[in-house]
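Structure record follows, encoded as structure tokens.
All protein chains but one are shown at their positions in the complex.
Moving on to subunit A:
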């Protein structure tokens, strides 16, 4: 078995939250973070975590999209 590089092994926080907040068995304990709560929080965190990374990309794509739209209208 070959060893994975540290980069490959590194767990991103998003990967982690994807699993521990969205997967795993739901057991009703005495204190359980309700599914609705977690869903909202999970989505919020996802947006928060991806926003920094993707803000640039999204902006880039939108501008590109607008340019394409503009070109099409000219034709």
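Everything below uses one rule, namely that a residue touches a chain if its C-beta (ideal position, glycine included) is under 8 Å from a C-beta of that chain, and two chains touch if they have at least 3 such contacts; residues count from 1.
The rule is simple: contacts and distances are computed from a predicted model.
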item	value
Hidden subunit of the complex - UniProt protein name among "Glycine cleavage system H protein", "AzlD domain-containing protein", "Nucleoside ABC transporter membrane protein" or "Gas vesicle protein GvpFL"	"Gas vesicle protein GvpFL"
Positions on subunit A contacted by the hidden chain, ascending	1-2, 4, 8-9, 11, 13, 15-17, 19-21, 23-27, 29-33, 37-38, 40-41, 44-45, 48-49, 57, 61
